[in-house]
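Have a look at this one before I ask anything.
The chains shown are only part of the set, and none of them has been moved.
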Amino acid sequence: MFRELQIQTAKRREFIDITRLISDTVQEIGDGLVLVFSPHTTAAVTINENWDPDVLHDFLLFWDQQVPKAFPGFRHGEGNSDSHILTSVFGPSTTVMVHNGKLKMGQWQGIYFCEFDGPRMRTCWIQTVAT
Amino acid sequence: MFRELQIQTAKRREFIDITRLISDTVQEIGDGLVLVFSPHTTAAVTINENWDPDVLHDFLLFWDQQVPKAFPGFRHGEGNSDSHILTSVFGPSTTVMVHNGKLKMGQWQGIYFCEFDGPRMRTCWIQTVAT
């Protein structure tokens, strides 16, 4: 099963919890794996805590300092090399188990769409495979 | 096939070689893929050299400086934002091939459970899919 989700982002850098979107999509498969894939080169997918919003605050704070938008020597004309770098650090996709039509994840885990060059209308692809 | 492993970690940051645990588990499947998944938000999974222990020493040294526990501006009350950050850098899972019931990996590769906020009793999930 393949699905394409639409995600409207609101900031240049932003972590959007898409756990519910994914879990709604995998209900029809019984047991399997689901690949959550960002088809963009300046947006990624990751899994992390979705309980305390301060975790996301600290993510943004840390990465703003670690990979700033302006960096001496950057040549890429679009001015978003930082976004490309972060996309490879976080990775374009994640794979999660599905048991009985439900995402099998840890208690505190959520799936995040990582916007690194927004705001934009983004897509996110989902592909399931039965186990 | 799904399995849950128990892993007792001993330090706050630690890389534990779980290659043997995984290879013992996949013997019963012939050919396939195995997803090794950490259901935690402060522990990850990676693949790297498991020959010279100095590689792990250098990993810990580098990341202690790159992502220190204390960072100006961190708000997360649990004081482990560094652990969450490292979990997304390394990633929560890895996927490895299984051929004839054996892990197909490079000669120097091992699978590591990455503890970033221990010591704790952790779990690690394994899901196989036939190819």
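Going by the order they are written in, the chains are A and B; count residues from 1 in each one.
Note that a contact is a pair of C-beta atoms (placed from the backbone, for glycine too) under 8 Å apart; a residue touches a chain by one contact, two chains touch by 3 or more.
Note that this is a predicted model, so its numbers are computed, not measured.
Whole-complex copy count, one sequence throughout, 2 copies displayed: 3.
Operating definition for what follows: only the chains that are shown with their structure count from here on.
Partner chain A is touched in their complex by these residues of chain B: 2, 35, 37-41, 66-67, 71, 73-78, 81, 84-85, 87-89, 91-93, 95, 125, 127-130. By the touch criterion given at the top, residues 32-33, 46-49, 52, 54-55, 57-59, 61-62, 66, 89-91, 94-97, 99, 104-109, 129-131 of chain A touch chain B in their complex.
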